[in-house]
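Only one protein chain is missing; all other protein chains are in place.
Chain nomenclature is as follows: A and B, assigned in order of appearance, with residue numbering initiated at 1 for each chain independently.
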Amino acid sequence: MTKWLRENLWRHITGIIMCVFALFPLYLVVITSFNESGSLKITSFIPTDISFANYKLLFTDERIPYMTWMKNSLVIASFVAVVSVVVGAASAFAFSRLKFKGKKAGIQILLLIQMFPAILALSAVYVIMERVYTFAPGLGLGTQAGLILIYLGGAMGVNIWLLKGFVDSIPTELDEAAKIDGATPVQTYWLIFIPLAAPVLAVVALLSFIGTFNEFILARLFLVDMESRTVAVGLQQFIGGQFSENWGPFAAGSIIASIPIVIIFLSLQRYIISGLTAGSVKG
Amino acid sequence: MFRFKTLAVALAAVLGAGIFTVPSSATTEIVVWADETRGPNIREALKAKTNWVQGYTVTVRAFANFDALKDAIDKATATTGPDIVVGANDWVPTLAKNGKLAPLTLTAAQRARFSPSQFYDLSYKRKLYGIPVDVNNVAMIYNTRLVTTAPKTFGEMVDYYKANKTSKSLKAGLCVAGGGMSWGAHSVASALGADAYFFNSNGTINTGRVFNPTTFGNNVKTYLLDGNKSNGFFPATDAGCKDNFLAGTVPFAVIGNWEWTDYTAKGFTMNLMPVPGVNATSPGKAFGSVSGAMLTSFAKTRGLEAAAKSLLVNFFGSTEGQVAYQKIEKRPPAEKGAANDASVAAGQKGFGAAAAAASVPQVGAVLNGPSGKSYWDSLPAYWTAVLVDGKDATVEARKLAAIYRANLALAKGDL
Partner (left out) sequence: MLTTLIRGKVAFVIKAISLALITAVLLMLTQSAFAQEQYAIALFLAIAIILLNYTYFSKKRVPLKFFLPGVLLLTAFVITPILYTVVMSTYNYRTGNYISKEQAIERIKALAVESDPDGTAFDIVVGRYRGEFALLASDINNSSYFISTVSDRIPLDPESLEIDEIGVAQSAPDFTPLPPGKISSSKAASLRFKFDGEYFLTIESLNVGVVLRQTLEYLQPTDQFRSLITGALYDDNGNGNYVNVDDPEEKLEPGWRDPAWFSNFARLVQDDRVRTPLFSVFVWTVVFASLTVITQFAFGLLLALALNKPIRGRRIYRSILVLPYAVPSIMSILIWGGMFNTEFGAINEILGQQIAWFQDPTFARVAVILVNLWLGFPYFYLVCSGSLQAIPGELLEAAAIDGANPRQVFRRITLPLLLQILSPLLIASFAFNFNNFNLIYLLTGGGPKQQLDGEIAGATDILISYTYQIAFGSNIQDLGLASAISVIIFFIVAAISLYGVKRSKVLESFS
């Protein structure tokens, strides 16, 4: 008993304290979402009256097409996640495994462009998409397709970099064996590398999914029409009015928006740890 | 093999042509940009009549919020920009300097529909860039469950707070619920003697005069401080004010005219008044500004300038248009006919009356800080310095006055 205490008590105390720290703000969000007054005021830590008014508002108010926003976010984020990983994995493979002129310079450029404060390039992106709009209204400013293209461009650097880390960690013996068997790089890629890296690709896809899901600065500039907005933009609308703040619907909406990500996260936990260890930049 | 490829190219080209059609250049669609609340309401109000501008249609785009709208109009160009943007009056100087707005010339009859100070708000260098749409102002409300009669002086409110602080567990005496610690709090600063600017008898701004920092500093010391600490009467931030007022823990609050329905919904009557001054005769002046429908320079490029001007006059600047719009938007209408219309609610009228009793136009050219320090950042900084950090009220007031003076001097040419 005393041995158990000596060995494990501090572990539990640390665990519990940090769990309380982690949960506290989330608990407040939950309380707020059930509070009808729409304020973030904490009257008591145990809610007295529970109201579903905020949730009802999200699903019934025709001026807040919340489910459409949710769908938009999921579609845009999934698309970006899948495509950016597919395109990124191929580049990462080339950077890691193939020999070509200018490889080292390429890797360094890739790293450096990620370091540029992207927020400032916003004006330029806007100008480009505005020009695209003049000849292809389906792809330019104000369209989801245009926004997806920008996200893809933005995700590329990070993803190639991340995935390159993974590819580096896969032993080269396998593809050397394949090479001896007469496989071309394209075949090695599809038959050896992709199956090996599948879990890792899933993790990187998940990380880009979350990143895209959270993005609001570009999205609010690009997705003007109510029906085309994403959840992050829609949620900000509740508390970013000229003078008003509606915390209730914001909290309710945030909780619903978090559910899919939290579920994926918890179920892929094991993969995520290995994925992150190999080199992520969030944190 | 190559023939096959050419075939596929041709096929896909036909498909592609269907997806990407180029917009035609001569359009009859007037595009209006607005924020998340005004946008849908304008769209709804436009349905009241089909031919606001004969031969033209109107499309309203509502942005996710006010900041997003500002971001977008800052970056917009003639390719994708709007013909009309509905925004805050203090956008006018910046947008005009950047060549994004185009001036309009109103006839005498059209001008007569508005008060001259409202045009002041939407002008830059003597050019008018928009039509006043709604009036934005604040007024003080008092909780009749706590205070039975309207206070006559600032001192009365402070005395009430001190006497009932513990017994009624008050969180504060007076707080700013609407408009923030610069725009909304001007009425409080003004009640204690610190107006943003003063006027000459002919109605122009007196660019040589600022408030007396000693008087203001002494008033702050008398009414808001206890030694060098805040006496708790007036909090330095606006957060939580609305909730506390609604919960009955603050007897007086400065509230905004865009959210008065939140108060009536909780059973409060609209006991609106200006913030009482140190003397009964000098109430605090609140900013009465307008939101405007502004004409952009893009309209001309798109061949829609004359049509957009017609929409400005026929819809945004007419009694009919403003009544239809304010029925939904529920802010006080700017246009005189609409303001007196029977369909305007008591709350909207209450704010109108408070504005008539003590208000001051919001002049972006001065307030936006040509000296690099704006009024908008300076007044909140004063509240924080004195009420939170415990700095000397008079010393800080002198710094504030110096900023005001510098801005007035530099804005002279822009008025």
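To be clear about the criterion, contacts are C-beta pairs under 8 Å (C-beta built on N, C-alpha and C of every residue); 3 or more make two chains touch, one makes a residue touch a chain.
Note that the structure is predicted; figures quoted are calculated from it, not measured.
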Quiz item: If the full complex is used, which shown chains touch the chain that is missing here?
Solution: A, B
Self-check item: Selected from B:Ala34, B:Ala102 or B:Ala189 as touching the chain missing from the view
Solution: B:Ala102
Self-check item: Of A:Ile64, A:Leu141, A:Met226 or A:Ala257, the residue in touch with the unshown chain
Solution: A:Ala257
Self-check item: Residue in contact with the excluded chain [from B:Ala307, B:Val323, B:Val344 or B:Val363]
Solution: B:Ala307
Quiz item: In the full complex, which of A:Phe34, A:Tyr55, A:Tyr189 or A:Phe222 touches the chain missing from this view?
Solution: A:Tyr189
Quiz item: Given the full complex, what residues of subunit A touch the hidden partner chain?
Solution: 7-8, 10-12, 14-15, 18-19, 21-26, 28-29, 32, 40-42, 87-88, 90-91, 93-95, 98-100, 103, 108, 110-125, 127-128, 131-132, 134-136, 139, 149-150, 152-154, 156-157, 160, 168, 184-187, 189-191, 210, 213-214, 216, 232, 235-236, 239, 247, 250-251, 254, 257-258, 261-262, 265-266, 269, 272-274, 276-277, 279-283
Quiz item: If the missing chain were put back, which residues of subunit B would it touch?
Solution: 1, 4-5, 8-13, 15-17, 20, 22, 26-28, 53-56, 70-71, 74, 94, 96-100, 102-105, 107-108, 125, 127, 171-172, 235-237, 239-241, 243-244, 297, 300, 303-310, 312-313, 368-369, 372-374, 376-378, 381-382, 384-385, 388-389, 396, 399-400, 403
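Criterion: only the chains that are shown with their structure count from here on.
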Quiz item: How many angstrom lie between the CA centroids of subunit A and subunit B, rounded to a whole number?
Solution: 36
Exercise. Sort out for me which residues of subunit B touch subunit A in the complex.
Key: 19-23, 35-37, 40, 61-68, 71-72, 75, 77, 79-80, 88, 178-180, 240, 242-244, 246-247, 256, 258-259
Quiz prompt | Partner subunit B, residues of subunit A touching it in the complex | solution = 37, 39, 41, 63, 123, 126-127, 130-131, 133-142, 220-221, 223-226, 229, 233-234, 236-237, 240-244
